[in-house]
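Right, one structure below, let's go through it.
Every protein chain except one is present and positioned as in the full complex.
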Amino acid sequence: MNTVHKRRSRKKPGTAPGTLIHVGEKKVDKERLTLIRYNSTDYEQLELEDLSKLRGLPQVDGVTWLNLDGLHNVELIGEIGSLFNIHPLVLEDCLSTSQRPKVEEYGDHIFIVMKMLYVLDNEVEVEQLSIIIGPGIVLTLQERSGDVFSEVRNRLINGKGRLRKSGPDYLVYALIDAVVDHYFIVIDEISLRIDKLDIEVFSAPHSDTIEELYLLKRRVTDIRSHVSPLRDVLGKFLKAPPDFISEETQVFFRDVYDHLLQVVESVDIQREILSGLVDMYLSVVGNRANETMKVLTIIATIFIPVTFVAGVYGMNFEVMPELKWKFGYAYAWGLMLLIAGVMLIFFKRKRWF
Amino acid sequence: MNTVHKRRSRKKPGTAPGTLIHVGEKKVDKERLTLIRYNSTDYEQLELEDLSKLRGLPQVDGVTWLNLDGLHNVELIGEIGSLFNIHPLVLEDCLSTSQRPKVEEYGDHIFIVMKMLYVLDNEVEVEQLSIIIGPGIVLTLQERSGDVFSEVRNRLINGKGRLRKSGPDYLVYALIDAVVDHYFIVIDEISLRIDKLDIEVFSAPHSDTIEELYLLKRRVTDIRSHVSPLRDVLGKFLKAPPDFISEETQVFFRDVYDHLLQVVESVDIQREILSGLVDMYLSVVGNRANETMKVLTIIATIFIPVTFVAGVYGMNFEVMPELKWKFGYAYAWGLMLLIAGVMLIFFKRKRWF
Amino acid sequence: MNTVHKRRSRKKPGTAPGTLIHVGEKKVDKERLTLIRYNSTDYEQLELEDLSKLRGLPQVDGVTWLNLDGLHNVELIGEIGSLFNIHPLVLEDCLSTSQRPKVEEYGDHIFIVMKMLYVLDNEVEVEQLSIIIGPGIVLTLQERSGDVFSEVRNRLINGKGRLRKSGPDYLVYALIDAVVDHYFIVIDEISLRIDKLDIEVFSAPHSDTIEELYLLKRRVTDIRSHVSPLRDVLGKFLKAPPDFISEETQVFFRDVYDHLLQVVESVDIQREILSGLVDMYLSVVGNRANETMKVLTIIATIFIPVTFVAGVYGMNFEVMPELKWKFGYAYAWGLMLLIAGVMLIFFKRKRWF
Amino acid sequence: MNTVHKRRSRKKPGTAPGTLIHVGEKKVDKERLTLIRYNSTDYEQLELEDLSKLRGLPQVDGVTWLNLDGLHNVELIGEIGSLFNIHPLVLEDCLSTSQRPKVEEYGDHIFIVMKMLYVLDNEVEVEQLSIIIGPGIVLTLQERSGDVFSEVRNRLINGKGRLRKSGPDYLVYALIDAVVDHYFIVIDEISLRIDKLDIEVFSAPHSDTIEELYLLKRRVTDIRSHVSPLRDVLGKFLKAPPDFISEETQVFFRDVYDHLLQVVESVDIQREILSGLVDMYLSVVGNRANETMKVLTIIATIFIPVTFVAGVYGMNFEVMPELKWKFGYAYAWGLMLLIAGVMLIFFKRKRWF
Partner (left out) sequence: MNTVHKRRSRKKPGTAPGTLIHVGEKKVDKERLTLIRYNSTDYEQLELEDLSKLRGLPQVDGVTWLNLDGLHNVELIGEIGSLFNIHPLVLEDCLSTSQRPKVEEYGDHIFIVMKMLYVLDNEVEVEQLSIIIGPGIVLTLQERSGDVFSEVRNRLINGKGRLRKSGPDYLVYALIDAVVDHYFIVIDEISLRIDKLDIEVFSAPHSDTIEELYLLKRRVTDIRSHVSPLRDVLGKFLKAPPDFISEETQVFFRDVYDHLLQVVESVDIQREILSGLVDMYLSVVGNRANETMKVLTIIATIFIPVTFVAGVYGMNFEVMPELKWKFGYAYAWGLMLLIAGVMLIFFKRKRWF
């Protein structure tokens, strides 16, 4: 339910850094390794069983994109690391699915960790995406096969637009952009739930409402913790972008950064709305309880004095003149109605109902 | 009701950047394209059906201002983009009406997105305004025809003042200034409502009051989210203004920036006042409930012991000396009045009423 | 009641900048124009009807201080502007009494806007003060005639101290210092009211207390909004002071800045104290309500069971052995006293009273 | 009770800067002027009646430390100022005991204002300490004679350690360090009170508890306002320390700065703990009130239906079969016990007690 849980599975403290251990749930049965190679004229997509096939491939111009779904095959990831000469700390971070989003430069590689958010069965799922960019190559590592990148793949296959004509920097942009676009879907989903709760709070608040508000607020806090570090590191990164990102593509990265700003702002507004709704809920529920208590108390209070009158004439004194009166009973009723009436008028005047 | 809604209509995630899709409501039936050309001596205003007429116009000295009301004619906007050589990302942002306010430089163009706020039928309306500034040309794109710029147009027609004598930088200033002036109107409208609620809270708070307070607070949060990013980006922009803004005009931009600071501060004070009013409302309502309960409970509490006395003398024991007394009944009344009196004095002493 | 009100009177949106319109209340019947000229040897003070007299005056060495009380004579202010060659935006800001405090440089002029705060008839009054400093000249524009500057004038007349020997920079310092000194008086006034409320909250809180706390808090927020921007701009200004401020005078400006820091800190502490008092009030009032309810409920709860006993022996069953007992009545009383006693002991044990 | 009070006594607004007026309470009957002169070999301590004796002293190598307890002798302070050539604003600040902590450079002097905090008769006392450092000389001005510096004096007399061998910079460090050490004592005192209140809140909260919490919180806010400005100015000061502070001593100043950081952090944690205790108190008290009300209401609610039964059989209808039954009375008791039992079970089930 909360982000803190996921951190529970981690390697033993004091273990040597760069030790490859997969920390996180195993989310797919079998890892899937996909190789895409393209340039402005050609496009090739291969499902690989192991790396041997990759080694045998003829060298071509253009961009090589190697995507791995599933992180439990530690050996395979180690092989990939040594093939592409990747720093052990990078590999370790790829395998540990509780990484904080970050952008780091390691020699001629750039390493990006970010969180993919998507809605699955009405629940917001969080998955870690690692992107390693080297000369002419882009590696992506996901926890499971998803369809976040399918649209990017389609654009590659179609061969139209800037994507096929550009280098790996633009591919990385396209992937990050796809991830960030999914953030908006998650935000919209949450927005829908807020609307539902908004109506509920004002019309028919019950004890589930506050529970849902509370859980949604926690969820929003969670999302913020996944998105806002990315905003920060990307912002810092764009101030001094590395050489491999062409000036043309920087404009697009700036655009993604702008979207991230918008995501974080939306999330902050949602948090504020949820806080407001919690306060509103408490106020509405408190008002209702007050109203209920007031009406009930008024009824009780009117009957207490008249019951007293009835009690008085139920006393058994031998000498009680009223009891002998011909219209004594009528007088008693009159007295009781008078008292009730006076009290009602008094309450009315005080605007208690 | 909240800003998050508007973000719901957006292009499919993963779509290629620069794809022109209008995301947002269609707010006008027919787009309206207005061309204004002026210099210190001449002024010319034309309603254009399409761009062909624009291409045929003779080249003249001075400023060209092309304004488009309505963003649904994607094709026309594409044509404008290619005519003035505008970056595809800029056009995409113009069409997407949920942009965050920003100022960006694209080669020899400057692109400004901001929000127009105005009061329409007692509601605060939000509309996106995109301004693209190139050499000698200003393009403005609005969601619908409004009268925010009519005063600027009048000043252009009158031909007095600095406006006709200055370049496109001053026109841009005049337009932004007009938009920011409308922010103040919106703030004043909200201020009026706050005053109304202020009186209500202190004199006759009811459950609608808190609801209105809550909605107004949300509205103010909303406005802040439209204005404060503009303040930030304009502030950054003014630290290193581009060449095309003459030093003379920078003073005026600084003035607009100052107004934006003031708008954000006013909005922040309004939020604080609204928060204070919510607390005050809860306190007033709580006090009232307490008062009511206290008076009612006092009445009940006085009658409970005396009713007990009546109950005692309503018992049917054969031997009950008081019942035989000549002044037994009077004695019972006396006892009851005594008890009631003592309790009243006790409550009075305790300052419970 | 709140700052937002004052912003309501403003010029029509879209009006050309630099258009001179007085926005704000007219606070004096007739404007008053005072000219003071002095150097280390001479001092001269003149009340001017219009500027013609000023133009005719012989040029002398030293400082010229022109003070205007009342801002409604737009024409006169326009003349002053053209006489001293002041930027139209500066004049416009002088006339608009809802300016944010600021320090701006316009060519060889420096323009300072700040708020004067003083206590008048137990109310905190806010007034705008504009200071324009040029070579050898200081212009001050106030909304009405006040006595904030009288002490400065006296020091000028006495001719002692640094004031007469220094240039316009020191005069400006002296004026700002006088204004800031008045801030402390306002703070002390508020401090006095806080003390009064402090005692009230702890001894005899009533519903007016919370209202006053709330209004005082709003007033303090208001004051903060007038003072804190001045602190910020003065701080920035002192980092790179313009040439016209001699190094000797900078020390004094630093001293004023220090006082402003202190004012803002005091105001922040006052806000915190007021927030604490509001919480304390709610706690005290809640405690009282609880105490009241508890005592009342205890009384009711003790009588309810004994009244039941009385009710039982008021039943009319033909066979009710107790009724026939010789000491039945005494037994009933005994029973009732026993029940009441047990309950009292129980409540006592539970420490409910 | 609050810091704002102390600001009430201040010089008339508009008074010329540098005018020497003692603002603050007179805390000693007679000022005390102590001269200490030392170098690595000699130590000399003199009580001075006036400055004449000081002027007559032979010039020696080493550090001169002149300490003044009591600030009401304005004339004497003026003399000291002119003797050591101190800027008038510095003297004015020394005399005004409501100064904000600060570090300022005036030509070859450095002026430090800070607050001494110490516990006196269970109360936290605040006193202003001014330190003026010139070449070879250290002036300290305190409001009254205290024992904060006695340990420093002892170390000087003992002649061991670094103190006697170092210059005035190290003496200043030693003095500030002694003051900051006393901050920790104050913090520990407050910590003790927090512990006491902590136990009280959880075991036996009463209305005094909240009052004490509130007053302690205010006291902590107060202390923070005295310490945190010092931290800020010392931090800024250490970034570019003046020449007179030797590199060796800078390490020690950094140590003091570190202690100040720790003091402010401790104070912030104390504030947070106090806020938490206030919330906890309200929750505990609210819980108690709820518990009380619940038990009382349950008793009342059980007796209300059975009292109704008794009332029914107290009715005087001629035809009431039950009244004639032989075991009618027993039946009535049975009915009443049944009702009470059912209600008790129902309440038990609902876990209301």
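Per-chain residue numbering starts at 1, and chain names A, B, C and D are given in the order in which the chains are listed.
As a working rule, a contact is a pair of C-beta atoms (placed from the backbone, for glycine too) under 8 Å apart; a residue touches a chain by one contact, two chains touch by 3 or more.
Note that this is a predicted model, so its numbers are computed, not measured.
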Self-check item: Omitted-chain contact residue, chosen from A:L89, A:I157, A:I199 or A:V342
Solution: A:L89
Exercise. Quick one: say which of D:Y38, D:W65, D:F111 or D:F252 touches the chain that got left out.
Key: D:F252
Quiz prompt | Chain not shown, touching residues in chain A | solution = 1-5, 7-8, 10, 12-18, 87, 89, 98-100, 102, 104, 106, 207, 210-211, 214, 217-218, 221-222, 225, 229, 278, 282, 285, 289, 292-293, 295-297, 299-300, 303-304, 306-307, 310-311, 313-316, 320, 322-329, 332, 336
Self-check item: Missing-partner contacts on chain D, residue numbers
Solution: 148-152, 154-155, 160-163, 174, 177-178, 181-182, 184-185, 187-188, 191-192, 194-195, 198, 202, 251-252, 254-255, 258, 261-262, 265-266, 269-270, 272-273, 276, 279-280, 283-284, 287, 290, 293-294, 297-298, 300-301, 304-305, 307-308, 311-312, 314-321, 343, 350, 352
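Here is the rule we use: only the chains that are shown with their structure count from here on.
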Quiz item: Under the touch criterion given at the top, what is the topological distance in steps from chain B to chain D?
Solution: 2
Exercise. Check the residue numbers that chain A and chain B use where they touch, and answer same if over half are used by both copies, otherwise different.
Key: different
Self-check item: Fitting chain A to chain C on CA atoms, where both chains share a sequence, rotation angle to nearest 5 degrees
Solution: 145
Self-check item: chain B, residues touching no fewer than two other chains
Solution: 293, 297, 300, 304, 307, 311, 314-316, 320
